[in-house]
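A single protein chain has been omitted; all remaining protein chains appear in their positions.
Here is subunit A:
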Amino acid sequence: MENPSVHWNQFDRYYYQKRLVFHMGWNEINLDHYLIESAPFGGLIALLRDDQKIINIKNIQTNKNCIFIYTCSGKLISKLDYGDKQRVKAFGWTLDEKLIIVYDDCEIVVFDIFGEKIKTKCITSRDSTVHLVYKAKVWHNGAVILTKKNRLFIVENLSQPRFEEYSVPENLGIVSDLEILQPKFSLTGHTEVFISNLAKNLFIIDNDQTLEIEFEEMITNLKVSPTGRLLAYYTETGNLHVISTDFKSHFLEFQMNSKIKPKQIAWCSSDTVLLNFEKKNTLLMVAPSQSFLKYEYDEPLYLMTEEDGIRILTNSCCEFLSKVPEVVVNIFGIGSTSFSSLLYDASQSYEKESSKGDEVIRSKMDLLPKAITDCITASSWVFQRDLQKKLLNAAAIGKSYLDNFVHDIFADMCKDLRVLNEVRGWEIGMPLTYRQFEKIGIDLLIERLINRKHHYVALKICEYLRIRKDRVLVRWACEKVKSETESDEQILKSIISKLGKEENVSFASIASVAYSESKNDLAIKLLDYEKSASEQVPLLINMKNPGLALIKAIECANPDLIYLVLLYLLNTLDINENSLFQILSHKDMAINLLIKYCKHKNKDLLYRLYSQLKREPKEVGLLKITESLSDKINLEMKLKIRNESLIAFGVSKNNFLKKITEDNIKLVKLQQDYQQRLELVFIGLSINQTTAKLLELDLEKEAKKMKKTFKIPNDRYWWIKLRALAKKHRWKKMYAWAKNEKSPIGYEPFVEICIKNRVGNEALNYIPLVKDPYNQVKFYLRLNKFEQAADIAIKEKNQNLLQHVKSLAPKNLNIPSHI
């Protein structure tokens, strides 16, 4: 086997290798005729016919309005129909290989690779003018649009697209090129836009300011490096410059002395610039040291900057140009004396069953661990499987000399390489380098495979790496339900057999696809396997099955989900109230929530709900009464509503509620009358309070009328009157009343109320009328009338009581100690 270093080119202190990755599988594609965008990380290639080029293609009619999507190996994935109403102004890729298209009317659409629209966003302006695109640029998560009227719009996050407008300088003029600095690279965290114009200006525009730089000559091309740190630009007289994107440092000026504008500027390894001269089919590589290297081609080129190199696409093949890493140079470099190189050679001699290798390895055991890791690292860089094997074999042999070498990095590399070799094959055609793979991660790789419908490979990779595979299975199932050839039963059976035992599978998303394919029965059957109600309910509503949706929502006691169904029921015109009530019947949780909602939003429905669904009709009446208590409505309205409640109480034969409400209506009418006559506030008082107020005003006759009208029991009336008189300090009147009529409440209340009002002398009037001698004594003692208290005790012949009185009385009083 030849030494890999024979393919290296030395250039500016480094070695570079340009390796052939694929022979393209496509036929008769001339890159010259197309606008080309490729997804980073060995991603798909989109070809759009360049309508500025005169071309002669036989099938021009059938492929109108199409973007062709190919793998890097030139295998056609799809022809994406972008519609015939709009023109495509710019396009590009997201990291998970969705195609972003910017149309001439400022609409941005994200497509999946089979032409399904995933997201659409358009600039909406208040005056409904249509903005027309002048220049546009797309990056993996956003887009910049400069309109013909010089307005600049930025969309930063395509998963939740929102237009932001930057102000544009008035002297913008005719634009020669436009480039962006992604928000993740800029200091402000916002997208920066670089615009060069024919007037030799360069504008740097961000969300709150514009910087203008004047140049001596016009800039024709702008290109930011993959790390966002550097900007390369090319001028009309053929000068290539590299500066920092903060415009503080200047790194390179390289004079081409060629007025031919390059078709593309690209970056290789973040510091080396490549120029693609279309007309000469030349690729020129310029290093920071001004040294350069020329590659000649006999066909047109397209350059795709990658993290760690550059992908070169031609009509016939796909190549990858990158710097050879130091570890690889150390192993394979001619005359390398590094220990990793020795280890590699030693492992080769092992193969030949020679013992020379053993001696070499034992000679420098301290360098061995580093040499092993170097071999492992080197294996990650090479693409040829046999070379990978040899390097890993060298590492394995080295490892066997050590007891404590961490096995994991070796094992992980073996696994990762197996995965990478799989996707690097022609069939999948994704020439991911190991570094790129580290960068995008396994999740995104799986996502890309699923997007391309390589479900089986994706599944096998998940199983091989022992990572979650539910996502793959669900997406597979979503494709499965679309099957035209199989019956619903067959589809369900094969889905359940594969997914039934998996955890975390979203059956709702599969069901949703089934529904959109108009396979309703299948959708409902699939939904039965869904564990999460919050997934089931919205879909069931979509499927116009609110009854089942409501049952599922109640099962998980989630008020939001219940409301979701209820609002659907209320807002859907073709559901009449009867079927609403039918769906709701016996679902108390939902009924109570609807009641809560209606109390605020829909009073009319509330009453109908009550009469239809609540078992007791008196509830309607009570609801009315509650409503009538509101401070917001006037008296007339209150009476009206209370009168309505009487009907409900009548129907429910609830005599108590009926009577008490009638009493209230009567009371309010009386109060209105008093209020008018006496010009005092009565409304709002209870029956007791009203009676008391009348008594306080000395309107005994009116009070008596109250008593009669509302059948106030005599004892309650006495209490009311007693308090009213005390409040007005009408002690004489009180005494006269007590003497003339016999109190039904005893005389203790009289004594108490006098004591409370600090009229002890008045209290003394009533103590003799108190029946219970103990109470008499108690009252006398409270008023410090010890002699009277003693008299009672003596009269009652109660020695203990007397003793008690004596013990409390002052010593100077002559209280007898015996009866």
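Throughout what follows, contacts are C-beta pairs under 8 Å (C-beta built on N, C-alpha and C of every residue); 3 or more make two chains touch, one makes a residue touch a chain; residues count from 1.
The working rule: contacts and distances are computed from a predicted model.
A single chain of the complex does not appear, and UniProt lists its protein name as "Vacuolar protein sorting-associated protein 33a", one of "Nucleolar complex protein 4 homolog isoform X1", "Vacuolar protein sorting-associated protein 33a", "Tectonin beta-propeller repeat-containing protein 1" or "ARVCF delta catenin family member b". Within the whole complex, the absent chain has one touching residue among A:Leu44, A:Val273, A:Leu392 or A:Leu564, and that is A:Leu564. Among the residues A:Ile660, A:Leu680, A:Ala736 or A:Leu813, only A:Ile660 touches the chain that is left out of the figure.
Touch with the chain omitted from the figure is made, among A:Thr626, A:Gln676, A:Asn784 or A:Gln799, by A:Thr626.
Considering the full assembly, A:Trp719 is the residue among A:Trp719, A:Tyr747, A:Tyr766 or A:Tyr780 that touches the omitted chain. For subunit A, the residues in touch with the chain missing from this view are 531, 556-560, 563-564, 567, 588-589, 592-593, 595-597, 600-601, 622, 625-627, 629-632, 656-657, 660-661, 663-664, 667, 685-689, 710, 712-713, 715-716, 719, 723, 745.
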